[in-house]
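Okay, here's the structure, questions in a sec.
After this line comes subunit A, so read on.
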Amino acid sequence: MTIRLMQGNEAVGWGAIAAGCKFYAGYPITPSTEIAEMLSRELPKVGGKFIQMEDEIASLAACIGASVGGLKAMTATSGPGFSLMQEHIGYAAMTEIPVVIVDVQRLGPSTGQPTSASQGDVMQARWGTHGDHPIIVLSPVSVSQTFDLTVKAFNYSEKYRTPVILLMDEVVGHMREKFDLPEFETVERVERIATNVPPEWYKPYGDSLSDVPPMANFGEGYRYHITGLFHDILGYPTTRLDEIDPWIERVHRKIERNLTDIVLVEEDVTESDKTIVVAYGASARSARHAVRLARQRRTKVGMVTLLTIWPFAEAEISRVARIAKRIIVPEMNLGQLALEVERIAGRNKVVRVNRANGEMVTPQMILEAIEDR
Partner candidate 1 sequence: MSEPSVVEQPKAEVKTGTKKGPRGHVTVFANWCKGCGICVAFCPTGVLALDDDDHPVVVYPEKCTACHWCDTHCPDLAIVVKKVEL
Partner candidate 2 sequence: MPTQVEHTEYMYLRPTKKFPNVWCAGCGIGIVMGALIRAIDRIGLEKDDVALVSGIGCTGRMPVYMDFNTIHTTHGRALAFATGLKIARPEMKVITIMGDGDAVAIGGNHFIHAARRNIGITAIVVNNSIYGMTGGQYSPTTPIGGRASTAPYGNIEPPMPICDLAKAAGATFVARSTVYHAVELDRYIEQAIRKNGFSLVEAVSYCHTTFGRLNKLGSPTDMMRQLKDGSVSLNAAEKLSPEERETKIVRGVLHDVEKPEYTQLYEQLVKRVQEANLQKA
C-alpha cells in the first residue's frame, strides 16, 4: 500500500487500471481532462491502448468497439460531451455491451462554467438517451471512494453487460486527498461471463441463467450479429412482439433483481432520528459536516449517503421515510434526486437545499435546514 496525495481524476485512472481497463478513447474537456492525460501515460505501461478521438461521439463508439473486441474500455467527459454521448449510451444498453462512462459534472447548462461544480446531470444520466432502458450510475464522495467506485463501475458493467456511468463532480474530480493506493492484485475484478457452448450453438442474447447472456468477443471463434435494432436471441433484427417483449422484460429484470448488489448506500441512522439528510457526491461532504455540527448541538439527525444514484435506493429511502419526519436533500442543482426522494417519501416530508450556480451547498445551509431555521 502506498499513501499518496492524489487528485480525484487521477484516482479514476488508477481505479480503471486496477479494474483491468485496457482501452481508453476520449476527448479533452474540462474538468475531466486529467483522466485522459493520466491514462495516456499509464495505459501503454500496462499494455493498454489510448487514443484521443475526434469528438465525444467517436470516443464512446470506439470504446464500445474495443469492448466488443474483448477489452475493458472507458471514456471520460463533462456535461456537453456527456450530452453528445447519449446516443451511444443507449446503443450500449440495447446491445448489452460493457463500457464505463465517467461524467465529471460542471456547471451547466451548455458550456456553463467548465471549472465550477454541479450535480446537474443526475436526470440526464438516467434518461439522457431515448427509450426505456435501465442504467447503473455511481457517485463518489471522496478521492479514495472514487478509486473504489471506478473499480465497481467496471465490475458491474462486466457482470451485468450494461453501460455504467461514474457521475463525478468537479469538486471531487479536482480535489486532492490522502489516499492509500492498494496493491492491484488485491483489487477484485469481475469478468464478463464466457460462453460454454460450441460456436454454432451460441445464442448471443439467449442461454442466460441470470438474465445476463454469456458474451463472446469478436475474433474468438464465435461469429454473431450485433445491432441497435430490436433483435432476437441470435442478434438478428426483429419486429415480432414475442421477441421484443421478452427482451424488454429480461433487460430490466437483470438490474431490478440485483438491487442488493448494485444499490450502494452508507447509512448513519438511528430509530430516533426525526431528521435525516440524504446526499451524494460533493454535497455529501457538506452534509456530513453539517450533521456533525448538528449532533454536537444535540440534534438527533441521521445521514444517508447514496453511492449508487441509479437505480434509485427505493428500499432504503422507504425505510428512512418511515423513521424521519423530515428528509433533507442538498444538491448542486435545482432538485433532481429530490424528485425521487419525494416520490418515495412524499413531498411534504422533503426539504430541498439547492444551489445551481457553481458553488457548493455549504454545511451552514444544510445546518439551517436541519435546525429548521
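How these were chosen: all candidates are chains of the complex that A comes from, given by their letters.
In the analysis below, a contact is a pair of C-beta atoms (placed from the backbone, for glycine too) under 8 Å apart; a residue touches a chain by one contact, two chains touch by 3 or more; residues count from 1.
The structure displayed is predicted, hence computed values, not measured ones.
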Given the complex, what touches subunit A, 1 or 2?
-> 2
If you look only at subunit A, which of its residues touch candidate 2 in the complex?
-> 23, 25, 44-45, 47, 49, 51, 53-55, 57-59, 61-71, 73, 87-88, 91, 218-221, 223-229, 234, 236-237
